[in-house]
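With one protein chain removed, the remaining protein chains of the complex are shown where they sit.
Let's look at subunit A:
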Amino acid sequence: MGRFFKRWVMMLLVAASGGVMSGSPVHAALNVFACEPEWGALVQALAGDKAVVYNATTAFQDVHRIQVKPSLLAAFRRADLAVCTGADLEIGWLPVLLAEAGNAKVQPGKPGYFEASKYVVLRGVPAVVDRSLGDQHPAGDPHIHLDPRNVLKIGEALVQRLAALDPANAAFYQSRYRDFASRWQSAIQRWEALAAPLKGMPVIVHHKGFTYLSAWLGLNEVGALEPKPGIEPSASHLAQLLENQKRQPARMVIRAPYNSPTASEWFARQAGIPHVVLPYTVGGSEQAQDLFGLFDDTLQKLLSGVKAPQG
């Protein structure tokens, strides 16, 4: 028994020291673990080739429900910086990575752990938290990236973090941020001008994941296909929404690429309104290859929805 155990400990130590050797070489670039693709794109915009970005999820996945697959553990293990939304969005999977990946650098409180939601004002903080009301977010709505003004605030905090983690390239990050910020601000002006026809437009969403977009553009969310957040659309709830449509007609149904098309397509057909799939995040459509593309395409899709014939 004792002999076996000693042999095993020796083996582990040899393996670990091998890991120390292979893990030590000077990093050419920061390894960044982005919980969501929007933050991966933001890091890429600010750090360029100074960062190697691993996107843990895609626009086609429901980020509330991610399986902790082995590749996520491997990527989290190698990360110098983890950029996540926070506000409990990743509560179903990030805790496992924090506990099991063995990476001390990216634990909460360390410079390598960045929570985007800390740098913006969260909307929709529930007054009452009760699971009978669905899968609520007690800290507030975490889908913050769909207001481009938030992206700028988060970028400002993120560039400071990048500079702190990689001081040698601090000036590089700062100058890229200034460039990004000025292009972003003029893009916001352009988008806001483009979006003028959308102000006050009544829409129905699949999941309440567009709160920040609606608030920014002045869209009027008159209903959600999910009867309660995280609960699949039911026939009776859809019938109720159709009934409401007579009194307060929504102009379109919008959903994210990861939402099942069944309910929104059915509703759009019944109500005779367009069904619009917004990219939701970077990679969610062919045009949304970066953050600029994300908002360009979002607006273009909303505007073409407005122009689409009714009935």
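Just so we're on the same page, a contact is a pair of C-beta atoms (placed from the backbone, for glycine too) under 8 Å apart; a residue touches a chain by one contact, two chains touch by 3 or more; residues count from 1.
To be clear about the criterion, contacts and distances are computed from a predicted model.
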Name under which UniProt lists the unshown chain, selected from "[NiFe] hydrogenase metallocenter assembly protein HypD", "Phosphate-selective porin O and P", "Branched-chain amino acid ABC transporter permease" or "Extracellular solute-binding domain-containing protein": "Phosphate-selective porin O and P"
Residue among A:A104, A:V128, A:A193 or A:A235 touching the omitted chain: A:A104
Omitted-chain contact residue, chosen from A:A29, A:V125, A:A215 or A:L242: A:V125
Positions on subunit A where the hidden chain makes contact: 1-2, 4-5, 8-9, 11-12, 15-16, 19-20, 22-23, 57-58, 60-62, 65-71, 73-74, 77-78, 88, 91-96, 98-104, 107-110, 125, 131, 135, 138-139, 230-232, 258, 260
